[in-house]
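A single protein chain has been removed from this complex, and every other one stays in its place.
Here the chain labels run A, B and C in written order, and each chain numbers its own residues starting at 1.
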Amino acid sequence: MGDASVEHSHGHHMDPAVEYSSSKLGMWLFLGTEILLFGGLFAAYAIFRAKYPEMFFEQHVELNKKMGAVNTCILIFSSLTMAMGVSAIQRGKQKATAILLLITILCGLGFGVVKYFEYSAKFHHHIYPDTSIFFSLYFLMTGLHMLHVFIGLAILGVLFALTIKGKFTAKYNTPVEVGGLYWHLVDLIWIYLFPLLYLIG
Amino acid sequence: MSTQSHTGQNHITGNKTYIIVWAVLMVMTAVTVYVSYINFGILNIVIALVVASIKASIVALYFMHLKFEDSITWVFALFPLSLLALLIGMTITDTFTRTIVP
Amino acid sequence: MANHTIAHDVYVPFLEKKGIWSWLLSTDHKRIGIMYLISISFFFLVAGVFALMLRYELLTPVSDFVQPHTYNVLFTLHGSIMVFFFIVPGLAASFGNFLIPLMIGAPDVAFPKLNLGSYWIYLLGTLIVLIALAKPADTGWTFYTPYSATTDTDVVLITLGVFVLGFSSILTGLNFIVTIHKMRAPGMTWHRLPLFIWASYATSVLQLLATPVVGITLLLLITERTLGVGFFDPAKGGDPVLFQNFFWFYSHPAVYIMIIPAMGVISEIIPVFARKPIFGYKAIAYSSLGIAFISFLVWAHHMFTSGISDIAATIFSFLTFLVAIPTAIKVFNWTATLYKGSIHLHSAMLYALAFVFLFTIGGLTGLFLGALAADIHLHDTYFVVAHMHYVMIGGTVMGFFGALHFWYPKWFGRMFNETVAKIAWLFIFIGFNVTFFPQFFLGVQGMPRRYATYPAEFESLMALSTYGSWILGAGIFIMTVNLIAGLINGEKAPQNPYGSLSLEWQVPSPPPLENFEEIPHVTDWSYGYGKKK
Partner (left out) sequence: MTWIPEVASNLASKVDGVLLLITLLSLVFFILITVVLVYFAIKYRRKREDEETPYITGSEPLEIIWTVIPSILLIVLFVYGYVVFKDMRTPPKDSVEITVQGKQWLWTFDYYNGKKTINELYVQYNRPVRLVMEAPDVLHSFFVPAFRVKQDLVPGRYTQLWFTPTKIGTFDIFCAEYCGTGHSAMLGKVIVLSPEAYEIWEKGVKADEDAGVASLPPAELGAKIYKEKGCNACHSLDGSTLVGPSFKGIFGHTVELQDGSKVDVDENYIRESILEPQAQVVKGFAPVMPSFKGILSDEDVTALVAYIKTLK
């Protein structure tokens, strides 16, 4: 390595193994931050759930359990396709990866559509974030989650475009894996939101 | 030139495993929805949260490959959770042990 | 080593390129560090001017300089800018950026582009807050509800700005943690790391994991004002004290985000100018992590009179005393490092010694506020103001000034006037104590903080404090002029003017673009001063 061709610009090109493990660690750290960002809402939920059990019980019935369940299935399925997409690119199968990413994106969009119908039904019944503490929590938790879905979709869109262009191979696919981690977090948070809001209120 | 393969971290999980994991997740979702229609009182919350936690762990371990990660990743995956528990735990301790002034 | 460098390649200092875009688009950690340094110094001076205005108003008991509302706006801006614009990014973002790759033997941080992005986010946050100045908030930097939810000043924009700044802080912390884990040069084991790196690591963990909580808290405050959400509004079933719980969950660790890097700086300066190995390396290193960890457990000691439960207050009081232990350990170890040394009282060393002295006062007065019964009397009085400034100025700012004087030759390749620096130090040291020591007595006597006007019985001490602020202001002015003058016409700095063993001094001043010609192999720690037996 130590030949005369060493140039100043070389510093930014890390050893690929280091870059790979750095990126992954970086994303895990970011997920930790995300968990604590939602943490404030989870803490608020815990306190008000304990303080006003009747309110939560009466009002959670207003939420559409079926739509929530459908969305849970959609997200879990998208997590599956995402994970399979990562495996596919690690084996160098670019086409399979592109298809799997596309399915994941479609699932994410589907989730958004269902959520849109849910929100508009709520507004139709004059239920807004300031209706009660419970609905404040509902709108803020699902709203913040929805924002993460959108960010996730944007990341997936970029990954999809780059996959089609053939940027990722069995040797270099760090962004796919790291982006996948982010998408799984979106699923992970929903796994908690669904029972907390729709099921046990 | 070394590639990722030397680290051993780049574990490729087979699709079979993923589909089993997915099936388990779907079954648990069904269970938790089903249980929500039966009134167990306080147990409903416990069941829902336990099921959600198992699901979340499975997603983290398999889909997110935490199972194959090094210890430092584990530390940074679990430490935020303990802080979250601290935030919730201590805020609740405060809120529900306050002196009620008549 | 120097010969080797020259023989091998042409030396291009990182400061070589000129032009605004060569800065704003640079991913070089040293340039980003300088951009942070300029930004935070600017805001430090601005908020310092606010402080001088506050003290000037308090020269007499009545409102004769500004009206109470203006006074309230001024202390809000002073606090918010000092905390969120200067001291939280502060040493971590400026010197952290500059030093971490150099000290661990890396060409840059792990994610250079993200690093630049963090700076832009910081700029975006400052921009939002600047817009908020059209109708500046009067809530105090703590934004306590319900006042912050009901005042008709602009709370939304300033909290949004702080929220954005939080992201900058999170991403910087993330970057540094990964850098320290993954980018260390061969042989740079954890127990050979300079203590500034340990401190930066502990700080980064706090930045990463505490900041999101204040982020969501401020978002909730914003939704309270815009969407009518009522988590903190008693009329809607909410709880104002919940806001304080959430707020301090971040803001107490934030105190350590501010002070731990300064502790790291002191641990670097003292051994060099005492020519002694740092005393109790492992104790200092692990106490940084210990402080960071315990800092998550003590937040409610800001709330003993706020209506939290007695049980919670008791638990938090106990945990608060725990944090005193690792802090005390550090002070003892720094002092012991001086023993049998060969001490050179360079201006950086003077700041380091001032740090130990003033921080000891700040730490000891913290005991009063941790003890339940005493805190009931002292809470929200000038005692708290004095304690906090002894920690923040006596600690962090002394560390910051020390770092400025210590690494100045390395960073800019020039020297400043040492005599003027010592004079400035004397002004700052005296001015600081005259300003803030009387405030301990004011607090014990019951003078509440955030008072635009005050009872006449406090006038003599209040006036003394104001006179002190003038001396302090003069000192900072002299120091600033001296450092700027050094940039323009200072002598060229040698590579290693103090004979330090740390890696950053083994490259030319200012360092070349990629720091090291070849990634160094580290064989020993950087504190091997003195003669081994």
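In the analysis below, a residue touches a chain if its C-beta (ideal position, glycine included) is under 8 Å from a C-beta of that chain, and two chains touch if they have at least 3 such contacts.
All of these numbers come straight from a predicted model, not from anything done at the bench.
Remark: the absent chain touches shown chains B, C in the intact complex.
Of the listed positions C:22, C:67, C:189 or C:226, the one in contact with the omitted chain in the full complex is C:67. Note on the undisplayed chain: of the listed residues C:331, C:348, C:393 or C:472, the one touching it is C:331.
Only one of C:13, C:117, C:228 or C:280 touches the chain withheld from this view, namely C:280. Within the full complex, the residue among C:12, C:38, C:345 or C:484 touching the omitted chain is C:345.
Checked against the hidden chain, the listed residues C:29, C:182 or C:379 yield one contact partner: C:379.
Residues 99, 101-102 of chain B touch the missing chain (whole complex, contact as defined above). Not every partner is drawn; the one left out touches chain C at residues 67-69, 72, 138-140, 144, 146-147, 150-151, 234-235, 238-241, 274-283, 305-307, 310, 313-314, 317-318, 321-322, 324-325, 328-329, 331-333, 335-336, 338-345, 353, 356-357, 360-361, 364-365, 367-368, 370-377, 379-381, 441, 444-446, 448-455, 457, 460-461, 527-533.
We adopt the following convention: only the chains that are shown with their structure count from here on.
When the interfaces B-C and A-B are ranked by C-beta pairs in contact, the top one is A-B.
Greatest centre-to-centre distance from chain B is found for C, with centres as Cα means.
Inter-chain centre distance (chain A to chain B, centres taken as mean C-alpha positions): 14 Å. Residue positions 21, 25, 29, 32-33, 36, 39-40, 43, 47, 51 of chain A each touch two or more of the other chains.
Listed for chain B are residues 72, 76, 79-80, 83, 87, 91, 95-96, each touching two or more other chains. The touching residues of chain C, when paired with chain B in their complex, are 177, 181, 209, 213, 239, 241-242, 245-246, 249, 296-297, 300, 307-312, 315-316.
Those residues of chain B whose C-beta lies close enough to touch chain A in the complex are 2-4, 6-7, 9-10, 12-15, 18-19, 21-22, 25-26, 29, 32-33, 36, 44-45, 48-49, 51-52, 55-56, 59-60, 62-64, 69, 72-73, 76-77, 79-81, 83-84, 87-88, 91-92, 95-96. By the touch criterion stated above, chain B contacts chain C in their complex at residues 72, 76, 79-80, 83, 86-87, 90-91, 93-99.
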